[in-house]
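With one protein chain removed, the remaining protein chains of the complex are shown where they sit.
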Amino acid sequence: MKIGILLKEGPYNHQASDTAFKFAEAAIAKGHTVDAVFLYNDGVTNVTKLMDPPQDDRNISGRWSELSQKHGVEILACIAASKRRGINDDVLVQGSSITGLGTLTDIAIRNDRLVTFGD
Amino acid sequence: MKIGILLKEGPYNHQASDTAFKFAEAAIAKGHTVDAVFLYNDGVTNVTKLMDPPQDDRNISGRWSELSQKHGVEILACIAASKRRGINDDVLVQGSSITGLGTLTDIAIRNDRLVTFGD
Amino acid sequence: MLHTINKSPFETNTFDTCIRFLVQGDPILLIEDGVYAVQAGNKFSSTIETILKTNPVYALQPDLSARGITLTTDGVQCIDYDGFVALVEEHQVNSWF
Amino acid sequence: MLHTINKSPFETNTFDTCIRFLVQGDPILLIEDGVYAVQAGNKFSSTIETILKTNPVYALQPDLSARGITLTTDGVQCIDYDGFVALVEEHQVNSWF
Amino acid sequence: MENGNINKIMHVLRHAPHGTIYTYEGLEMILIMAAYEQDLSVVFIGDGVYALKKNQETAGIGIKGFSKTFMALDGYDVEKLYVDKLSLEERGLTEDDLVVDVEVLDSATIGSLMKEQDVIIHH
Partner (left out) sequence: MENGNINKIMHVLRHAPHGTIYTYEGLEMILIMAAYEQDLSVVFIGDGVYALKKNQETAGIGIKGFSKTFMALDGYDVEKLYVDKLSLEERGLTEDDLVVDVEVLDSATIGSLMKEQDVIIHH
């Protein structure tokens, strides 16, 4: 099955990002294709490579990057939402990119499921 | 009167930042000293100079910067909260800086009021 | 002690919780989505009327205007940011969100 | 249609609102702070029991464990992320937050 | 659109305007999706109904108003605007208080519409 994910909250502040990640991992482990994770609202801040959490904590942008590179999951931040929040190409973690809402529409259309995580 | 402000949410996504700003402006207009705006939780993202909102919208980091330069208000982001969220010295808007929670304690102690804005 | 509330009473329990800890005489200021509590004729009107017997209730006019609220429950005082500052001059602040 | 709820029923109206739009037979999955709804013996237990007569109720075990909830209301099925995926295989998703 | 079918996509607006950006950015999403010739609908539940309230004047809070943008939805062929009856009533509002024509539906009807959807996005 092809699954798209829409993530609407930023990292650390809300568990939404953690649940989305765990869900994506579990879907892939079950043999599904996670086509893309689309980031909207504060969700766009998931992909700043500048984050530098404590050593014993998870690195949220790092693990999205890894998910992208290992499993071909597109990690996409909405451009309008990104501009408001100071996310641009210079700070994007490897494997992520900035795109428009049209891409989310494509994701919604081409996948069997779109699963939203928010707060 | 000396007033400190604690702002706990990021810009655009929550009105907290707008209300804090309007309150600070009004306090200054009434002759009070706004000593500092301390940014915590997602609030630290108020001071990224990378934000680039639509032309007809307010620029939130820009106006904090202006408030700092015009009225000597310290705009301070908590270091631990900033590191989690990808805010560092390279992206700080002019007039803002990164500091520890000890500084917030000093602000709470030395001001007549501490007014919190959150969500 | 000035209590500010910025949440719609329809969506979260912030309003109800704040009210429970209110000391007689202390003012409440509704801001942001909190102002929906004082829209005239909604289901919180009677609660507001009860509170008004013991505590002054203020609402931030710019937030009321932004939400198209033209009529507020009788006795609620609508103030500007300037009035918000005046309340802070008088009281320590307890911000509920 | 799978309904997920991630909010504590004590703090916001998300749980109550979702329940109101539920079609008979459709599953509910409680995640994150939503799992407090199924802690055994709290004030939502009777609501959960009523829902269970017409709709299956699931709760995400990792979220229950993280919150120290060891006893859940009878009839609630505790599942892992793997079980979450299995529900998504069967249903379109309506995420309430 | 791999299968050539039209997808049913529902947007659910549940937040009051201005206090958070969810409704505004939700509307931005709806406007973009409207260009894709899918079967779009927009449902207003809970405080989401306040987004449609007439007479919103946002100059005082320094945030751009957007209630009039809902009037433009018709021009984008987004015609299925549904309002939850109970949410409207609880807030002491009637259809006359709203900036656009909507269809007021009860919970059961909205629940059935939700069940028909391919995609549901809450804002």
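Chains: A, B, C, D and E, in written order; residue numbering restarts at 1 for each.
Everything that follows uses one rule, which is that a contact is a pair of C-beta atoms (placed from the backbone, for glycine too) under 8 Å apart; a residue touches a chain by one contact, two chains touch by 3 or more.
Note that the structure is a prediction, hence the values are computed from the model and not measured.
J.: Who touches the missing chain here, A:Lys8, A:Lys22 or A:Lys83?
T.: Looking across A:Lys8, A:Lys22 or A:Lys83, the contact with the absent chain belongs to A:Lys22.
J.: By the contact definition given up top, give the residues of subunit D that touch the hidden chain.
T.: Within subunit D, the residues that touch the unshown chain are 6-8, 10-11, 32-33, 36, 39-43, 61-63, 65-70, 80.
J.: By the contact definition given up top, give the residues of subunit B that touch the hidden chain.
T.: 6, 8, 40-41, 80-81, 100-102, 104-105, 108-110, 114, 116, 118
J.: Residue by residue, what part of subunit A touches the chain that was omitted?
T.: 12-15, 18-19, 21-22, 56-58, 119
Note that only the chains that are shown with their structure count from here on.
J.: Looking at chain pairs C-E and B-C, which one is connected by more C-beta pairs in contact?
T.: Contact tally favours C-E.
J.: In angstrom, rounded to a whole number, how far apart do the mean CA points of subunit A and subunit E lie?
T.: So the centre of subunit A lies 25 Å away from the centre of subunit E.
J.: Among the residues of subunit D, pick out those that touch two or more other chains and give their numbers.
T.: 13, 92-93, 95, 97
J.: Which subunit A residues touch at least two other chains?
T.: 41, 80, 114, 116, 118
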